[in-house]
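Left out: one protein chain. Kept in place: all the others.
Chain naming follows the written order as A and B, and within any one chain the residues start at number 1.
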Amino acid sequence: MMCSYERKIGFALGGQIVSPVKVGLLTIILISVASLVGAGARNQEGTRTGPRPSRAEGLAAWQQIYSVMSHPRCINCHTADGYPQQTDDRHRHLFNVVRGPEGKGVAALQCATCHQSSNADSTGVPGVPDWHLAPLSMRWQDANDKVLPSSAVCRTVTDRTKNGGLDGAALVKHHQTELVKWAWQPGLRNDGTARSIPPISYEQFIAATRNWTQARMPCPQ
Amino acid sequence: MSTATTSHPPSVSRRTFLRVSSAAAGGLLVSLYLDWPTIAQQPATPKVYPPDAFVHVRPDGKIVVQVNRLEFGQGVQTALPMLLADEMDADWLQVIAELAPAGDVYRDPVYGIQMVGGSGSIAHSFEQYRQLGARTRAMLIAAAAAQWKVTPTQCRAESSVVYGPNGQSARYAELAEAAAHLPVPENIQLKKESDLRLTNKEVRRLDSGAKCNGSQKFGLDVDLPGMKVALVAHPPVFGAKVKGFDANAARAISGVQEVFEIPLVRGTGVAIVADRFWAAKQARDRLRAEWDTASVERPDTAQLFAKYRELARTPGNVAVSRANANAMDSISPANRILAEYEFPYLAHTPMEPLNTTVRFDGDRAEVWGGSQFQTVDRMAIAEVLGLKPEQVTFHTEMAGGGFGRRATPDSHVQREAATVAKRLRGIPVKLIWTREDDVQGGYYRPMHVHRVEVGIGGDGMPAAWRHVIVGQSILAGTPFAPMMVKNGVDSTAVEGTADTKYNIPNFHISAHHPAINVPVLWWRSVGHTHNAFVMETLIDELARRAKADPIAYRLKLLSPDAKKLRNCLALLQGKTASWRSLPRNHAVGIACHESFETGVACAVEVSIEDKRPRIHRATITVDPGFAVNPLTIASQMQGGVTFGITQVMSRGAITLKDGRVEQRNWDGYTPPYMKDAPVIAQVHIVPSSEKPSGCGEPPVPVISPAVVNALSRLTGKRYRTLPLTEI
Partner (left out) sequence: METFKLTVNGQVKEVTADPGTPLLWVLREDLKMTGTKYGCGIAACGACTVHLGGVPTRSCVVPVALVRNRPILTIEAMADDPVGRVVQDVWVSEDVVQCGYCQSGQIMSAVALLKSTPKPTDKDIEESMGGNLCRCGTYVRIRQAIKTSARQLG
């Protein structure tokens, strides 16, 4: 049998083993297809040019957004306590990493103590500029680390007393930050395998955010 | 040359030879040669003594002392020179301590091989270093007396200076050359306790400065011209052999020099030699090796525990059977406790990963490494290289911890290094075990199951004790087995139980030693790690049933001759008298245990924070006989209890599934960090003038039972399975 010294470069996607390079290409292709498909209905920035989306369309868009927010790449830093989480099983971050006063760790154990401005694939540490935890007001989990239901997350995201005073346009901007984008380019784990990414593409996520904000950010009950 | 005999320890008859000579670089060299019946099988041919010194009084006034064993944190590099310098009346500020290379003269005076283990450094070399110091001093004084034409008794020495009766004075450095031509005095008088200036005082470590500014070189820091780095791809299951491998991707990494199959102590592996560590590591990650795992046993933790539990229901080989083994039968079931304990495999994971550097030059070899077993490792390397041990120069390097892991009877790391060096002939090669190799590579504290039945007498004290211990033998198959395995019982598996200091009338201990395909090894305090846990949690349970104070109960149960433990408990009682009023949800846990002839008692104040034990403070009392360096003893106690906490960490276990170790690094097998250790740890040493005993291991056994005894008081639960995954 083959053994552990073989670095598992590449990961399973649709039952196939593909290399990260191929995944990158695949993503680009998917994005291109998505933009071609949507070409008629959107302007250059991907915003709908037609009538304002309905509440039902807005809610559907929210569900797409929620599918991203509840993904480990995002929710691991929207915790309800003093610690970030790691990996797809969302365990508490190892090595006693703590939130710290500004969500960036503490003096000698900062997020930046390991996380750099880009992914360190040779050592398996993810990174992007401004790596930090969301404030506790933006927690999307309960005290037992269970992901909050869609309605509760939506209320948090739309509550400007909790979300840092962001309106719809600002939320779209937040979703365009490098930190949020990172979820779709999360790099390799230290065993050489690729981290999982949210269930929809980044383009779909941004389009959904726009549709949802244009529908006046409806939240499910 | 002169001879002298020493009286300690009485069991070993030997002659001691001292020789003095001028050093090539000037000054006085005092060399000590020992001759004794050794434990290790050595040929009885006449010895040619190498010119290895213990003391070198240099012309510049520096006094270089060779330390005959590894320094790896325990403080012996300071303590042994202290003993020598004290008797020598040397200026402590001029003393330089060096780790002696492998050499016959540096063998442990009791074990007969050069090694560190069994907390024996001070216990075994206390007398040796004092005598060396006293004889050196006597020669320097004799040299001065001769110069001044007075008698030695008219002279005195202080801080590396000899003073004569008429105001004369001479520095040791000035006298060294003359002293080198004098005979070694036969009769010397060691100092009275009241005359000691260093010993029994708090003396700071000699190696702190270098360890705080990055200049201290450890084995892993060895750097030689042209040196290569080697990693080995080890089999995924212990003992498996390589069926085949594809090294194309590995060889494609820049800096990789060679990839080749090598024999291992267990199975075979693939060695990768590169210019740099990172190249070797990348190459190993890309190596595609196929292993024959079908023909080796593939142990599985869950299955092993099931098998061990089954075995524990039957009596094993008898370790001790006192009075009536069937006394239990006359005690009513209501007055019996039946307890089953489970302990996992534990890795040592010293901070400095294992490594050895070897250069093979055909007719000789040179080795650099931190080793607890220089004699054994040097012989193993010589064997691999087809040399005699004396053709192998073995430099003892400072080691970043060890805890038993650098004392492997099979020298498996050193053999790997020698095997690679043999192929690279002439090129020094540093073989490194990565942390992953270390965590997954075996040589663990063996897993154990204990099954204990305690019958309680009318007075609340244990009246009958039936105890079966199941676990691999550490010693089986090693050269130590003939001495330490008796009646099929490995003494290291039952230590702390079979020789308990508690006075239990009907007492029966037996052991099973199944052979399992997992290499096992002594882990700081060895069998005491699990035996003390069992004994001290059960005794605490009995004390609670009897509604007795845990210290008072123990004092009552201890046999009258358990002097050291009695001293420790009495001192602990006094030092924790103020602990009566604790914050809510805090509890005190007590444990005591004697190991390696040193008594230790411990009280901890514990609460539960974040579902884990929080140790707010620990008070530790210790009776190590005469305290050579109280500062070091305090460090060993504080550090030893923290090391012992490894046992109760939530990820404090090595487990196997289908033959493979499930943990890879410190993310899966996690020892204590600062927050897991006691916030405060106060140490109190029982004053004593008895011969010193060891301090490295004895603190380890007490802490885990003390912590769970406190937890039991908080939750009402009993904790008999380690690691403590849930509280």
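Here is the rule we go by: a residue touches a chain if its C-beta (ideal position, glycine included) is under 8 Å from a C-beta of that chain, and two chains touch if they have at least 3 such contacts.
Because the structure is predicted, anything quoted here is derived from the model rather than measured.
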item: Residue among B:N166, B:S215 or B:S581 that touches the chain left out of view; value: B:S215
item: Touch criterion as defined above, residue of A:E57, A:D81 or A:D121 at the omitted chain; value: A:D121
item: Touching the absent chain when the full complex is considered, from B:T301, B:T434 or B:Q647; value: B:T434
item: Contact footprint on chain B, counting only the chain that is left out; value: 72-75, 204-205, 207-218, 220-221, 223, 229, 254, 276-279, 282, 348-353, 398-403, 434-436, 631, 635, 638-643, 645, 665-667, 670-675, 677-681
item: Interface with the undisplayed chain - residues on chain A; value: 94-98, 100, 106-110, 112-114, 116-118, 120-125, 127, 190
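Keep in mind that, in the parts below, only the chains that are shown with their structure count from here on.
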item: Residues of chain A that touch chain B when the two form their complex; value: 1-7, 94-96, 192
item: Contacting residues of chain B [partner chain A, same complex]; value: 233, 236, 284-291, 293, 667, 670, 673, 675
